[in-house]
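With one protein chain removed, the remaining protein chains of the complex are shown where they sit.
Chain lettering (A, B and C) follows the sequence in which the chains are written, and residue indices restart at 1 in each chain.
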Amino acid sequence: MISICVFGAGRIGQLHSANIAQNPRAQLAMVVDVNAEAASELANKYGALAETDPEKALENSEIDAVVIGVPTNLHVDLIIAAARQGKAVFCEKPIDLDIGRVDSCLAEMANLGVPFGVGFNRRFDPTIQKLKAAIDSGDIGQVEILSITSRDPAPPPIEYVLSSGGYFRDSTIHDLDLARWLLGEEPVEVSAFGSHLVDPAIREAGDFDTAVTSLRTESGKLCMINNSRRAVYGFDQRVEAFGSNGMLQTANEMESGLLRWTGTESAAQDRLKLFFLERYAESFKVELDDFLDAVEGGHQPSVTGEDGRQALILADAAQKSAETGTIIRPLERLGGTL
Amino acid sequence: MISICVFGAGRIGQLHSANIAQNPRAQLAMVVDVNAEAASELANKYGALAETDPEKALENSEIDAVVIGVPTNLHVDLIIAAARQGKAVFCEKPIDLDIGRVDSCLAEMANLGVPFGVGFNRRFDPTIQKLKAAIDSGDIGQVEILSITSRDPAPPPIEYVLSSGGYFRDSTIHDLDLARWLLGEEPVEVSAFGSHLVDPAIREAGDFDTAVTSLRTESGKLCMINNSRRAVYGFDQRVEAFGSNGMLQTANEMESGLLRWTGTESAAQDRLKLFFLERYAESFKVELDDFLDAVEGGHQPSVTGEDGRQALILADAAQKSAETGTIIRPLERLGGTL
Amino acid sequence: MISICVFGAGRIGQLHSANIAQNPRAQLAMVVDVNAEAASELANKYGALAETDPEKALENSEIDAVVIGVPTNLHVDLIIAAARQGKAVFCEKPIDLDIGRVDSCLAEMANLGVPFGVGFNRRFDPTIQKLKAAIDSGDIGQVEILSITSRDPAPPPIEYVLSSGGYFRDSTIHDLDLARWLLGEEPVEVSAFGSHLVDPAIREAGDFDTAVTSLRTESGKLCMINNSRRAVYGFDQRVEAFGSNGMLQTANEMESGLLRWTGTESAAQDRLKLFFLERYAESFKVELDDFLDAVEGGHQPSVTGEDGRQALILADAAQKSAETGTIIRPLERLGGTL
Partner (left out) sequence: MISICVFGAGRIGQLHSANIAQNPRAQLAMVVDVNAEAASELANKYGALAETDPEKALENSEIDAVVIGVPTNLHVDLIIAAARQGKAVFCEKPIDLDIGRVDSCLAEMANLGVPFGVGFNRRFDPTIQKLKAAIDSGDIGQVEILSITSRDPAPPPIEYVLSSGGYFRDSTIHDLDLARWLLGEEPVEVSAFGSHLVDPAIREAGDFDTAVTSLRTESGKLCMINNSRRAVYGFDQRVEAFGSNGMLQTANEMESGLLRWTGTESAAQDRLKLFFLERYAESFKVELDDFLDAVEGGHQPSVTGEDGRQALILADAAQKSAETGTIIRPLERLGGTL
């Protein structure tokens, strides 16, 4: 049983805590948060200890691993401190918003040698795992174009935006990680357009809320990513991998599987073709060809008079069944022969 | 070139005439209708002769084949008369509404020996042709259950209903023909329920407007058919064949391929899952398992600190590209090494 | 906190126990099974007591409610015994296979008055709940035809079949319950065909493995149900409600959202239309009409020479961007005017 201490009792800390509690291999030993009340509430729910002092928590020799869900600016210090105590470390993304600090952190972590994971959770999504497996098994040959759509349902509070490091470092970074992983090559060229279309407050904060990003790898594989802070129809998360031998797509997940077909103009799909002249326009042409075959060949067409007769026998039987409330055996009615 | 005379200048005669005119193997030679004006209008459109007297038309030795699109009660006499003149005959369904008259007609046609086709046009629909081919090639093993949905967009005029022979003989007969053909066996038991749910005038006319029909063949293959005279979303035509090794379905055809995704409640599909806590709930659990693997195994997790670093480098590049309006080469910025 | 005792430590008892343990309103207090080892193992997992004697369990005054997941023949006695001890009772379906015993049981339960639920779990499926809500809110007007597909992935062991009460009472009963609930009326006519197509052992056991069932209510609403003990592509569970104002469908749930598009013939969907002559056949016709409009009206067509020019400017810019690795501003190149 792996004993885990969760740092941060906010939304993401609660999520990790619940998963740890349910996991047969792990035990939620401690919750650390500077807010004593939040720490206690979360810890009590799962019978764990609550703590407000990170140092004390890390000195606890019964803890094997830490899961870090605190604000980004605290990540690096906590990662290093935990690793120095010999704890395995799992940290939410991003490690830090400054590439220099990330480089220093990784250099020290390389010396310390503990397991160190970063929370790009989308790689672990079952559908995306199957996508990766299908790519790796060559289902579509060589990947040539990757297209990623990642749109949030609604913009976050402006306070979040201000400390986020910017739209690309906060949100697109998930897609960039998927791109590297699924392309199997490092991008060497990056082109991006950012726009302010969703929320004036984001513009005033100096950030973008809508963006497209293109990538090119050394061998010429291409990727395009589109992002928006607002999709009124929900969290739009799709990946499409196009390759030399086909295409793979991941479908969005719906709140339920209910489909509605009505006559209104606002329907999500267009109407069905109206009636048989439209729907079966092509079949009337093929039917004619079949008859012309028969005339030219001097044989019977595919659908014969006997077919007309048999269908009528069944229609008569259905009519009689509906009228009499009994099951009809048309052969018997006809004397047992067909 | 096969020279064809079309009997009946109504909707179905017009359709067959247009197809004949377009077909490279056939020529529309004549249009026959008791309504001289209707015959002329249709004939002129395609450079054919117009005629009001069926007998004269059938005596014309230049005509190879006839296509019959007149009212059902005239079918049998016209079929026989044309065949006696040696013409190949194509007749719209049904041959007749009376099984006795159908039997007599077929007996005489068997003696006359001309090609004789009946207009169950749905068999010739390209999608249904592929369905039949897939069944015949064993794609789903043995067919076990056939389910047919056939719903008209709106009920016909009551005059049509009165002379239709009843809902089963007029409409379900198409589905019964498909059932025989796709099951590859004759049904031996028929059970049907008919209801009056659409139009009181149809009830008053003594006919049904809604029905389900079940069939069973000797070997136990089953079929169920459902029909309605009114589907507000269009002409609903679907066939599903279930077998020992899989299932085949034919999709409805839409007026266009436009799909709408909005936030309104009337959307045809349910909303997307709202945000990452819902959408990626499962991936957070798999992510934890991956980290526990690493802790137990003393190795690094799947997503490492280096992955966190590389994604940040790309996010920085995207940010810079969007800010400067240039394409960024992150490797160059980092001194050319990765 | 509601204290619950689970009877039966088998597959269904384990499922209910896990749900009770996770539910914030309930506590798994005890697990009862004649197999002491099975009871202990399940109880220990959630910190509950284990018991082999049902009577002792029911005498425990700290237990508020029981969940019954034992073999069907034991249901009625356990239901009554628990209710006599004042426990609320939840019992897996069916109550019993004999309608006489069910009637007696319900009569006594009516006297005892405790909450008594029966496990038709499909009614609680989120998608089916939304279907029911959509029907009740009148989204499709009056329901007229209900079509239910319920096919198991593989037949159960023959021992299960032998004690199941027969295919209709064991499996179709779920669909019959949905039919009553979704139609909102009691069926008054029932027609069913059963077949033996899946497993000879089931035939030898005197049971069916494939079936279609039709229902009709007093007001004429219709329902058709199809069942099979084997669907090689998984658990096929779909409900379609057709009404006077539209149709509702519930989609199957997939193991993941991955979609594959390849060139192989075994693909689940047909190929795309091959190329522009097929795909845009219609657009060439509409384009011609647009041009004829312009000729007749003496005005310009919809797509003008200027459109041709602007698109070429953009294509030139794209070409230059791809060649030079820079972002191109076509207006600047043209002197800043458009």
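FYI, contacts are C-beta pairs under 8 Å (C-beta built on N, C-alpha and C of every residue); 3 or more make two chains touch, one makes a residue touch a chain.
Keep in mind that this is a model prediction, so the values were computed, not measured.
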Contacting the left-out chain in the complete assembly, out of C:P54, C:G194 or C:G243: C:G194
Which of B:C105, B:M224, B:L248 or B:V295 contacts the chain that the document leaves out: B:L248
Residues belonging to chain B that touch the chain removed from view: 126-127, 130-131, 134, 139-140, 189, 191, 245-253, 255-263, 325, 327
Touching residues on chain A - with respect to the absent chain: 130, 142, 144-145, 147, 149, 151, 189, 191, 193, 195-198, 210-212, 214, 216, 220-224, 226, 228, 230-233, 236, 242, 244-247, 270, 325-327, 329
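Going forward, only the chains that are shown with their structure count from here on.
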Chain at the geometric heart of the assembly (C-alpha centres): C
Copy pair chain A, chain B: interface residue numbering same or different (half cut): same
Chain centre separation (chain A, chain C; CA means) in Å: 21
Chain A and chain B: spacing of chain centres that average the CA atoms, whole Å: 33
Multi-chain contact residues (two or more partners), chain C: 130, 189, 191, 245-247, 325, 327
